[in-house]
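Of the protein chains in this complex, all but one are displayed in their positions.
Right, chain A next:
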Amino acid sequence: MDETPNIRTFVLKPEQEIPFLAGQFVELTVPGFGEAPFTPSSSHFRRETFEMTIMKVGRATGALFSLQPGDVVGARGPFGTPYPLQRFEGKDIYIVGGGVGLAPLRALFLALTHEPDKYGRIFLRYGARTPQDIVYRSLIPEWQKIPKVDLDLSVDVSDEKWMKRVGVVTCLMDDIPCDEKKSIAVVCGPPIMMKFVNQRLVDAGFQAENIYLSMETNMSCGVGQCRHCRLGPYLTCKDGPVLTWAQIKDIENPFV
């Protein structure tokens, strides 16, 4: 399904179930064009089929967009470390997404709302470039109705029909309606957005070990051998892709 002009959600039916958990990723092969890492965006409570929301940016993703329903792709995984949901229990969760970065966050959001009693309130803040660039547009109204969920959106550039906030996503963070000292923050989006959102969270008083950031690095093997994904002392394919601010704050320029 087309989410935006260059972002599409693909539904995959694995021959063998891939036992992924929210936050983990899968290496997808587009036959003849290469392999690239993507995070399932659907709930890990349902795995007969799973979804991935993918932005067209280059060779492999470009080829993916020209496939037809029913075409065969390769997948290996799951790889990486899932969100530590146990640590999230009993706490408010403040989720901030930008652009296609909402994809992995959706898997988390669906896992949290599947067992709402375990967690506190769930805040979702999402920013896109324009109203046309918002992913999961048809799902968002449903999400808003879920008890305990508080959702807000912004766009950088609006059109005449846009009723919500205009500005980069940090404009939704002027006042954070949860206890910053105790809550969990989860962020995924383009590097520049992660940098500013993270700064805002730190300034607001979130603890460094409670800020979870999805780090995108170049990956080849996915299993900790090829060393392409190294970020300071971490191999993001094994130790990540989600790392806390406490883990990466001493790394020179982590957001590039």
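Details
Criterion: a contact is a pair of C-beta atoms (placed from the backbone, for glycine too) under 8 Å apart; a residue touches a chain by one contact, two chains touch by 3 or more; residues count from 1.
The rule is simple: contacts and distances are computed from a predicted model.
Matching "4Fe-4S ferredoxin-type domain-containing protein", "Carbohydrate ABC transporter membrane protein 1 (CUT1 family)", "Protein translocase subunit SecD" or "Simple sugar transport system permease protein" against the UniProt entry of the left-out chain gives the name "4Fe-4S ferredoxin-type domain-containing protein". From the options A:Thr61, A:Ser183, A:Asn198 or A:Gln247, the residue with contact to the chain not on display is A:Thr61. Across the interface with the omitted chain, chain A contributes residues 29, 31-36, 55, 57-58, 60-61, 74, 191, 216-218, 220-221, 223-228, 230-233, 252-253, 256.
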